[in-house]
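With one protein chain withheld, the remaining protein chains of the complex are depicted in position.
Up next is chain A:
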Amino acid sequence: MAIVELKDVAKRYDSVPGKKGAEHANAVEDFNLTTKDGEFVVLVGPSGCGKSTTMRMIAGLEHNTAGEIRINGQDVSDVEPRDRDIAMVFQSYALYPHMSVYHNMAFALELKKTPKEEVKKRVQEAAKILDIEHLLDRKPRALSGGQRQRVALGRALVRQPQVFLMDEPLSNLDARLRVEMRAEITRLHRRLGVTTFYVTHDQTEAMTMGQRIVVMRDGRIQQIDTPYNLYERPVNRFVAGFIGTPSMNFLQADHQGETLKGEGFSCSLSAHQRTALGDAGQRPRCWLGIRPEHLHQVGASSGSGRLEGVIEVIEPLGPVTMAQVRIGETLVTAQLGAHPGIQIGDTLTLAFDPDHVHLFDIDSDEALGVAEAPSASSAQATA
């Protein structure tokens, strides 16, 4: 177990071999994070955001061009990967095709000249935990995707490292297996208590597995927080849109006194929101963010706090139905009940709770205050 500290870590490529025009690219900038001992940290973000580069710097596969990486207080920036006492699970599994499952798992221990009996014991233990004891004599090519994934995990497990690094380990699995393995990795972490970094572009994976999540974009950290806080208190429009499925809806609104008015809607502001927005003169416009699950289907006759538009797409998912509704220029997604009784082309009226509304600056996209916890005293939506 270990505490991993990244202080002002940056990765700058002076040039990329074989690629012209990619000179002086900043892959990661000003990365600061200190883990707790045994914490499960997820790095999440879209492709090219620098999450894998960050993990590769922790592994020592990439050299950080600035800052310090410390594992249990020791600066490992110039330490070879093999001397960092880490284990990594690759997206491609990276199993050694010419070795049996047993030798894949035993390879690291054999290199350390661990006694044969000890190697056997540790491989058997890891195989038992992962339920792959019956596969130990097979070659990787004779395994299914899920089995290969388990072997890759087993190879990391036998090392008994200080830090686990997992680079999108589930992205090659089918949806059902991914959900199963997600739970298995979480259980494994709880059991072993090893500090773990997990890279994914899938926000559902991040939310379900991470104790803390680092949301990244263009090489910079956007927010580091618990899954709950990322969902409830996103610091900017990017995080708000990235976390949550389907994504948060964003509507442009004009700030008029104590209300916000947009195309086909208006809502009054709570005292907290008024403070966050400041003077209407100072900030005449802003973004209004509403999650699909906070939009409710209401009767057309109702008058206050409403959005009204024509249904363009209906996606029945079983327990819920997603409806995409055209409101002016914007397509708004709403999460409705299992049987909403709607059809494409119908006019749908949706109500939202102002307590769950998020406000963002129109220029910087930064969050303006944080939505208050639902309470009876919060602002009322008006027509």
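Heads up, the rule we're going with is that contacts are C-beta pairs under 8 Å (C-beta built on N, C-alpha and C of every residue); 3 or more make two chains touch, one makes a residue touch a chain; residues count from 1.
Criterion: contacts and distances are computed from a predicted model.
Trainee: Unshown chain, UniProt name, "NADH-quinone oxidoreductase subunit F", "Multisubunit sodium/proton antiporter, MrpC subunit", "Sorbitol/mannitol transport system permease protein" or "Chemotaxis protein CheA"?
Mentor: Hidden chain, UniProt protein name: "Sorbitol/mannitol transport system permease protein".
Trainee: Which of A:36, A:63 or A:98 sits in contact with the chain that's absent?
Mentor: Answer from the full complex: A:98 touches the omitted chain.
Trainee: Of the residues listed, A:9, A:69, A:88 or A:253, which one is in contact with the missing chain?
Mentor: That would be A:88, which touches the missing chain.
Trainee: Applying the definition given at the start, please give the residues of chain A touching the unseen chain.
Mentor: 15, 17-18, 59-61, 80-82, 86-88, 90-92, 94-98, 107-108, 111-112, 155, 159
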